[in-house]
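Take a look at the structure below.
Up next, chain A:
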Amino acid sequence: MNPAVPEIPGDSPLKAAQAPAEQAAVTPAVAPWPNPLAHLQIPFRAVDYEVKGYHLEVTVAPGEVVAVATQLDKEGLALDTITGVDWMAEGQMEVVYDYFHLAKPLRVVVRTRIPRDKPEIDTISGVFPGANWHERETHDFFGIKFLGHPDLTPFLLPEDATYHPLRKDFVA
Partner candidate 1 sequence: MNETPLYDRPEIYFAAAAFLLAVGIFGLIRRRTLIGMLISGELIFSAATLNVMAFNRFRAPDPAVGQIFVLFIMGLAAAEVGIALSIIIAVYRNYRSVKTKELSELNG
Partner candidate 2 sequence: MKAFPASEIIVSAIFILCLATTGLGALIAALSVRIIRSVCGLAICCIGLAGLYYFLHSPFLALMEILIYVGAVCVTIVFAIMLAEPDEQPQPDRHGANILWGGIALTVSVALLWGLWRLSCEADFTSPPNLMTDGSIRAIGISLLTTYSLAFELISLVLFVAILGALAIARTGRTKP
Partner candidate 3 sequence: MMQSLSGFIAGFWQFIASLWPEPLRLVLFLGGIMAFVGLNAAYLVWVERKGAARFQRRPGPTEVGYAGLLQPIADAVKLLTKQLIVPAGVDATLFRAAPLMVMAPALMSLAVIPFSDVLSARNINVGLLMIFAFGSINVMALMLGGWSSRNKYAIISAARIVSQNVAYEIPMLLVVITMVMVTGTMNLSDIVKAQAGPFWHWNLFKVWVNPLMPVTFLIFYICMLAETNRAPFDMAEAESELVAGAYTEYSGMGFGVFFMAEYANILLGCSLATVLFLGGWQSPIGIWSGVVWFLLKLYFLVFSVVWIRWTFPRTQFYGLLNLSWKILIPVSLFTLILSSAMLKLIKPFAA
Partner candidate 4 sequence: MEAPEDNSQLLKDCSPYVKFAKLDELLALGRANSLWPLTFGLACCAIEMMAAGASRFDLARFGAEVFRPSPRQADVMIVAGTVNKKMAAAIKTLYDQMPEPKWVIAMGNCAISGGPFVFPGQYAVIEGVDKLFPVDVFIPGCPPRPEALIEGLLKLEEKLTGKRRWPVVKPE
């Protein structure tokens, strides 16, 4: 039982309340290079954060996204978002996975391209449950099928929607 009135903002207990482990996690503004993902078997490419807005990027084969997600999960990264880009001219769909680290200034972009006429890719919602909604949304917008996804019913579009509005050839 917690009887009285501790932990009020503005009072000193605030500092005491912070878990010591997270205290250390507050990092300085400068990125702690070298690349903490260097030991991964996947060839990440460092990019200039000031120009791009992320630190590492990698293009993988469609089959590797789950493995990459698992690895990044182990490294303590969180899923930022999943989205698609419709490269109609090239006949491809790009699926982009953004990850961010909770303590370090580290953003990772994982891309993969799948054929536009058969847009199918494995789901990573088994690794990151948060991917569920992002994948549903991507399915809504681009019609990309996430294999093994628990529920690919329309998320933002009406329940009976069959169109994929963010495809470049979409007409309302």
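Following the convention adopted for this analysis, contacts are C-beta pairs under 8 Å (C-beta built on N, C-alpha and C of every residue); 3 or more make two chains touch, one makes a residue touch a chain; residues count from 1.
If you want to know what made the cut, all candidates are chains of the complex that A comes from, given by their letters.
Model, not experiment: these values are computed from the prediction.
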Ask   = Touching chain A in this complex is which of the candidates 1, 2, 3 or 4?
value = 4
Message = Help me check something: in the complex, which residues belonging to chain A touch candidate 4?
response = 157-159, 163, 165, 170-172
